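A protein chain is absent from this complex, but the other protein chains hold their places.
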Amino acid sequence: MCLAAPARVVSVSGQTAVVDYDGVQMNARLETLSEPVSPGDYVLVHAGFAIQRMSAEDGEATLRLFDELAASLGSAPTGS
Amino acid sequence: MSHPFRFSDPRRARQLGDAIRLLAPHEPVKLVHVCGTHEIAITRNGLRRFLPETVRVLEGPGCPVCVTPPADIETAIRIGERGAIVCSFGDMLRVPGFGRSLDAARADGCDVRTVLSADEAVRIAEATSREVVFFAVGFETTAPMTAAVTLERVPPNLSILLSHKRIPPAMAALLDLPNTGIAGFLAPGHVSTIIGTAAYEPWMSGRRMPVVVGGFEPLDILYAIALLLRQIRDRRPTVENGYPRAVEKNGNLAAQRLLDDVFEPTAVAWRGIGVLPMSGYRFRPSFESLDARARFDVGEIPDSHDSAGCRCPEVLTARAVPSDCPLFGARCTPLSPVGPCMVGAEGACAIWFRYDGERLL
Partner (left out) sequence: MNDREPRITSLHGAGGEVMDQLLSRLVFPRLAGRASGRIPLSAGDDGATLDVPRDGELVFTTDSHIVKPIFFPGGDIGRLAASGTLNDLAVMGARPFALSLAAVIEEGFLIADLERILDSFAASLDEVGASVACGDTKVMPAGDLDGIVLTTSGIGVARRAISDAALRVGDRILVTGTLGDHGMALLAARGEFHLTTALRSDVAPIWPLIEPLLDQLGDAVHAMKDPTRGGLAAALNEMARKSRTCIEAVEADLPIRPEVLGLSDLLGISPLEVANEGKAIVVVDAHAADDALRILQRHPLGVSAAIIGTVTEEYPGRVVLATEVGGRRFLDMPLGDPVPRIC
């Protein structure tokens, strides 16, 4: 039930977007997003609603979090 | 091209596994999560292999279908027996209430339909003049969608059997049960997208309980476990955001407004646990006409109590794992389930049966 997928916005029309998740397209309602989205943005979609906006940079930032934690414990060489 | 949010590379997994081993205490710790999707991710990816013997991760009441009280299921069945079309999520149909399920009621002639969303129930209601009831089950990730549908033009023949629940009160309730021995919570990522990390604070205040909100990719989960162990090591319990790309401190305000417009928190019963304050929703007065409990007279429904004869209540409260139940895999299988944990798609027993939860060495 927590199933939510980060899908890429393909097009926006009013309060509906067509989003693409790995080559599968579906509609997502945008009423619960606080900021507008444009094609190329990512949104977390649950039960047909976009519940969070994400960017590809967020993906990079996530990897940095993992690496920083590992580095802080010496379980990975820093800067790797 | 795969989306940029798959995090499963084995090199980083090894590093996070090493971090976990460095952070893990010498004495055993029990970490509890409350999301079936977390349990699926853990077992499907074999993540327990990265944990030392002393660190256990268990699923608590993270399966909304499993914690729906038998009284609600019985209400839905009686509504179906009165001729209404009952719409619900697929796995909800097979959960036994007081000995009978919606699926069995369908075999007996009730019109029970599987739907994937509240929207679908609206479409069914628009296509008929009969009464249609949507059995609204799910946590805070799903409740806003029910609220959104309620605020749109609702066909007059549609009503809602409200059974949504709120996670933070259940987490607090686990801490009050005897013998739970919980050292930290892995909080559900997408529930937190809606409610925000701040929502856990009032429920955890004064408890000195580590809480880390975690995502669902394999590396997200290992990362969140490492953060929990670091809090435990440092004796620095707090509510920490381990899933910042999808979760903010205040959550999704628009979704919270939807919830607040339509529902107000109230005490509801959780199967296997009991009545928990502020842990569910009821309709606000201006929406009471949509309440299926008010629209249909289903007579006296017994108090919720569990007579399944299995250890689901202990599994649901993270005091047992599926393989602790003597019925698991023997008398109780997905084909012939005894308790709700084997039926719900997010039930620990169903997940362990499907992905063989025992850790391989």
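Letters A and B mark the chains in the order given here, with residues in each chain numbered from 1 onward.
Just so we're on the same page, contacts are C-beta pairs under 8 Å (C-beta built on N, C-alpha and C of every residue); 3 or more make two chains touch, one makes a residue touch a chain.
All figures in this text were calculated on a predicted structure; none of them were measured in a lab.
Undergrad: Any idea which of B:T43, B:T193, B:Q231 or B:T317 touches the chain not displayed?
TA: Looking across B:T43, B:T193, B:Q231 or B:T317, the contact with the absent chain belongs to B:T43.
Undergrad: With respect to the chain omitted from the figure, which of A:S11, A:N27 or A:S72 is a touching residue?
TA: Selected residue, touching the omitted chain: A:N27.
Undergrad: In the complete complex, the non-displayed chain touches which residues of chain A?
TA: With respect to the unshown chain, the touching residues of chain A are 3, 5, 21-27, 48.
Undergrad: Can you list where chain B touches the absent chain?
TA: Against the left-out chain, chain B lists 1-2, 8-10, 13-14, 17, 43-50, 116, 218-219, 334-335, 345, 354-356, 360.
Heads up, the rule we're going with is that only the chains that are shown with their structure count from here on.
Undergrad: In the complex of these two chains, what residues of chain B are touching chain A?
TA: 1-5, 7, 12, 15-16, 18-19, 22-23, 35-38, 64-65, 89, 116-119, 138-139, 141-142, 144-145, 148, 188-191, 193-194, 216, 219-220, 223, 226-227, 244-247, 252-255, 258, 346
Undergrad: Could you pull out which chain A residues touch chain B in their complex?
TA: Residues 1-4, 6-8, 21-22, 29, 31-34, 42, 44, 46-49, 51-52, 54, 56, 58-63, 65-67, 69-70, 73-76 of chain A touch chain B in their complex.
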